[in-house]
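Here you go, one structure.
Only one protein chain is missing; all other protein chains are in place.
== chain A ==
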Amino acid sequence: MPISLKNEAAIAGIGMTEFSKNSGRSELQLAAESIKAACDDAGISPSEIDGLVSYTLDSTDEIEVARAVGANDLTMFSRINYGGGAAVGTIHQAAMAIATGQATTVVCWRAMNGRSGKRMGQGVSGDVTSSDLVHWSWYMPYGMLVPGSWISMIANKYMNEYGVTREDLGRVAISQRNYALNNPRAYGYGKPLTMEEYMDSKMIASPLCLYDFCQETDGGCAILVTSAERARDLKQKPAVIRGVCQASTRGQEQMTSYYREELMSLPEMELAADLVYKQAGLGPDDIDAACLYDAFTSEIIMQLESFGFAKRGEGVDMVRDGALDIDGRLPNNTHGGLISEAYIHGMNNIAEGVRLVRGDSTGQPSKNVEHVLVSSGVGVPTGALILGQG
């Protein structure tokens, strides 16, 4: 019998640095501080850490982190590719390691000087030859060099097909900004966004304007995963991993899956939905809140369909009905998300999923939040995570 990951592991601690535009310190230091904070949150010593997982894009080595925080001997360390597509993939690695006894205390982290150092939004350049670079070679000579240029092609096609307007994207941006208004960690803390400001903002890659884009942020975020059984005896109410998966589908490219028959859906996200719901024994009706990956506003609307909250082409109706707001059917990115809290490549969306299950988010809905769905990056190989209480 294969081992199921359902209810085997739990997130027992979350930790982060402040989020800023200039941290003034190394990415290694941001990693170490956020990992220490996650351990403090869980009430355990960093000397118990025996597993570490991060993104291939993270600049800091596991062994540097281990020495910096004074970790235990490491029996499991791993990296996930594809930018924000790695987010819940790191939790997947941790849950597998714990369920199979490869490690007991795994920390997943992402630390980046994403504004003052290497900016993800700066995109690609033609420096090294590899299969990945040959992939980008179909775009670079034409001037498609940055994430907005890659994602706008899909957004435009989808919006044209289903009658989604710029105002609809604005509704997503404003919904998330409204959450950020009350979140002291957030870029958007105390900074309201109006529809007039949204509509008047600079067009970047049509139909996407400035406010459709995520932030660029300096900061670190760490998630501590251990067995569900052990997590129940630690300091915080555990966020139990009901299901977690990775997903990449046929015709998958990194950001430019343009050569599939139709472009108005996210096949990799549909696969992630199928896998994570099956593993958890749950469906869309069981999900009380979400942290859907939000590098761009358009991605939220498409994911509502991928995860079965709305039928094809009807995700926008949920947005117009206010379903994503605090009193709506599916409060989403209640911290402000990557768009209005910070861009820590999706790790901060996982941390918010944990807060929602604990019941202590600054955007906590008044209803009981039993299950939260978190997704990884859109337009790349991705994954999904369902967290539950107890």
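Note that in this section a contact is a pair of C-beta atoms (placed from the backbone, for glycine too) under 8 Å apart; a residue touches a chain by one contact, two chains touch by 3 or more; residues count from 1.
To be clear about the criterion, contacts and distances are computed from a predicted model.
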Unshown chain, UniProt name, "Cytochrome c", "4Fe-4S dicluster domain-containing protein", "Inner membrane protein YebS" or "Zn-ribbon domain-containing OB-fold protein"?
"Zn-ribbon domain-containing OB-fold protein"
Give the residue, chosen from A:141, A:192, A:359 or A:390, that touches the chain omitted from the document.
A:141
Looking at the whole complex, which of A:79, A:157 or A:237 touches the chain that is not displayed?
A:157
Contacting the left-out chain in the complete assembly, out of A:28, A:57, A:74 or A:204
A:204
List every residue of chain A that touches the chain not included in the displayed model.
125-126, 128-129, 131, 133-135, 137-146, 148-149, 152-154, 156-157, 160, 202-207, 256, 258-259, 263
